[in-house]
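Here the complex is missing a single protein chain, while all its other protein chains stay put.
Naming follows writing order (A, B and C), and every chain is counted from residue 1.
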């Protein structure tokens, strides 16, 4: 019936090579050099450089397998991230990096899925995907590089721009109440919600490690200054600029949702650290359970036999 | 230069008639009959009938001017609402009724803007618009008719379907954690957030009145049973079915955001009434202020003179 | 009943049995009457009896229901369409009776529920009326508790008796259908069925029997187009999909959601159509082609992301189950008005592959073809099916499962070096590797929507933009050049060539048969590959004086439909003209022929 069934070769003419190391043998751990790609095109002084540097550090420290690292982003200055990482990566469309990454996470449990993006990407066009990825608790780590402005498109108001910020779309100062990233993430059901800043690299690395170790959707809002369009935005959170970097109080119970909202209500610069954490099952685990049950019923059958059995009922 | 400038007549051949009443004279108040249109195509017993009936009651009770009522909806069973109301209305696309209505609200302060829709329309495809309309605080009243299921498309899991609900897309029972409408609305910055149910008409009417009187974005989540695909979903909130209808405690401070989160955390059936209320300025008011300031600077000038002045600077 | 075989005179003897080669029966009631189920049983029975079968239905788009019909055509010979005219109407209500009697051929049978229908005397002479108190007899048989639920099975019993259907097979079908439900359900169903079968058709002058069908190779399976497509995707090796519900696409996602776990696969219901296509693209990028799909508005929402897949050269299958448009349109009607969006949807130059299945069987194979093209050419493939094909039931020869099923899991063997977008790739076609694949050179690829160099890094180079744009085009030109030339149905030369695509294949072929039987010179060609177009069409067109492109869409600003526009642009031949309609109904054979004749008479229009 079908007149042409193209037979698609899986690999075409790419040369497969045997892995150089013996299976099971220790591989040389990756170095920063291995995973640095293009020189970042960010403006000199942009906060995004620190986030990248700490990502490299994380990869090194945790001795990740080079080919298992995937770096995914939306669109924005911050979202150019994957180009600067020498590893499998994807630079997707504006605001939709989370569903893309969910497709990766749900089909490839062997990969580490890291997602990067800006405040506009996350909370403006991408806001609903943040909420739904959170409630589904799809395993991945998402770093929102929040500069309170649209960088790439040159200074429009972002959903995190504070009231009064003078942008090209609010020359008289922003008037729309900004979203509160922490509150939105917690109420949406994210299971790991943390706050960091590019000016405190040690803390940021700590947060990244904790996020990566979390089995679920882990999100870090990382303040990352846009020196071009919002210079000094975060000075009051930077001790080197006379500001105050205050950790989440040691007494804070990260599993207490209401306490987390209270923490999130503090005026800027507020607190840094993990606001909320919860261990409910991931969608990855839930789907795996469903599959295990379904596959148990057809155990031992080849795929075509399962389909054959279905067709037998359609006669 | 431009070869054809079509001159568009404003009204074409529609017959304008003088208003029958003298200007200023009292008009006969509208009746339910005046504003009932098509017989609703909902299934017999559908909760949506009550919401419609109370909308009619509200119009009557508040003696609204017929032509000033606008009823806007997205897509879904509940969103068929405007067809059943004999008044200016629009049945827009799925999930986008809020931005549409914002366009109405921001340009026509003389109109009452009421928006109706389902849980899928509001929290699935439309979730981000809910958040942004909330933070901008655009004046309108939004009634979310929550039946915990996709009605119109015949029983798929909705973002409010509770865990375990067996739908066509989760035959084994829903596994994704549902969103919590109250928490999402409050954290997004909605300035009037209430909860009601179609089985308590008096309370629902009260909520509708309070919502309409609120100067800002007022939202009611109204439980509205889908007898076809989720029969009995809300029985435990219905005293006539042996359930419990509990009002928001009198001691609850509606301006206390944290208290509102706590209230929203209660398991079903939880409380009914106003969870949160806040009087920050609407976007309508903020924009009007900007305009007043800008217009003051060109006071007395015709529009073409203002533009002429601008062009004079472009020489 | 094929008119030539039914005994023509309105005779008297009530026990007369006529042999027929086919019959068209229309059931008309309301959507809650379960008439789809009657049709389903009949169709499945026909399949098991090696008969051909085709169904057609309409459903209201509101939930609380409204009028609904189901038409089934069963034949011992080839069945190409659901039939222009019915041989028998089963009418449950007065409105069913009045609205549908004109779909019955003169002299045909009208079987009506005498509890609801008042016969119009002026019609009694033109149609053979058969009164059956369907409602009351059903209640008698199973009690009034089950709402109107048994009427359909009672009616099925009646029909089984009238057409001397195979009773054991039917009973087995009913039992199978209700297996897993409460036992009383099966019991009630059988009771209603038996009551109908046993009902004395005293005033019916004639019953019917199908002539023996020709033996076919292999067994037949019976299903609708949406099921065929979903199973085709599974056979093709698809193990991940993501979508958002919408009519008439939803069935496919519901089936995949239910079935994929058996194969270790997953289907995700997303928050909207943009998330769905993005999730599918993510999964595809991760190594195994994934699927998304929608209808109407949901297709519009997917175009931005689709463009990314074009640019990043990530394979993907997008099913578009067309319905009436534009906007929310006519959600439960058929239309073929998404061809333009399938081919051109999205900003920029974003060529992609578009396939249109022509029958239920073809839905199965097109799904497999789509997956394979997507993989080989690293491209999104849009399958444009439609509401008619999606919901109609056909029987077709069971596929050789072991042969058609394929494993498309990604190969993660390390490679020496890899360029995702090599400029020297022959015909622009370059294979992909999945993340997780170690690359010994240490240089890893980036998938991107920005214009890029060979490694996927962004470029502003005019030269690279020209070269990469050409690569994306050339690989599809290559595919186009290798497609099979479509086969002409009928002689290769003549007066009129009917060109069609998608679900109209049956009615068009039947139109050709009917026209040729009447001595008219009509042939047809059906195009499955919409973009790129297959080679050789110009030679086919050269054989005819008139080429009419038959489509269920609007004639547009300049007098032709959407495929017609594509063909006119490509071949610049003014004899290629439109034959379109937008009433939301499938083409009737007569409609096609009448319109074609009128067009020929009209001559070449000045556009």
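We adopt the following convention: contacts are C-beta pairs under 8 Å (C-beta built on N, C-alpha and C of every residue); 3 or more make two chains touch, one makes a residue touch a chain.
Values in this document were obtained by computation on a predicted structure and should not be read as measured data.
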(Q) Need the list of shown chains touched by the one chain that isn't shown. (A) A, B, C
Q: Would you mind spotting which of C:259, C:304, C:398 or C:505 touches the chain that isn't drawn?
A: C:304
Q.
Looking at the full complex, which residue from C:81, C:155, C:292 or C:333 touches the chain that isn't shown here?
A. C:333
Q. Given the full complex, what residues of chain C touch the hidden partner chain?
A. 58, 60-61, 66, 296-297, 299-301, 303-304, 307-308, 310-312, 320, 322, 324-333, 335, 337-338, 340-341, 344-351, 448-451, 458, 460, 462-463, 465-466, 469-470, 473, 476-477, 480, 531-533, 553-558, 560, 565-566, 568-574, 576, 581-585, 607
Q: List the residues of chain A that touch the chain left out of this view.
A: 41-44, 46, 75, 77, 80, 91, 93-95, 124-125, 127, 150-154, 156-157, 159, 168-171, 228
**Q.** Hidden partner interface residues of chain B, rising order
**A.** 1-20, 34, 37-38, 65-68, 70, 72, 75, 82-83, 86-93, 96, 98-104, 106-108, 110-111, 128-129, 131-132, 283, 287, 290-291, 293-295, 297-298, 302-308, 310-311, 313-315
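Here, only the chains that are shown with their structure count from here on.
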Q: Could you work out which chain's C-alpha centre is the most distant one from the centre of chain A?
A: C
Q: Could you give the separation in Å between the centres of chain A and chain B, each centre being the mean of its C-alpha atoms?
A: 33
Q) At which residue positions does chain A touch at least two other chains? A) 128, 131-132, 283, 287, 290, 293
Q. Of all residues in chain C, which are in touch with two or more distinct other chains?
A. 271-272
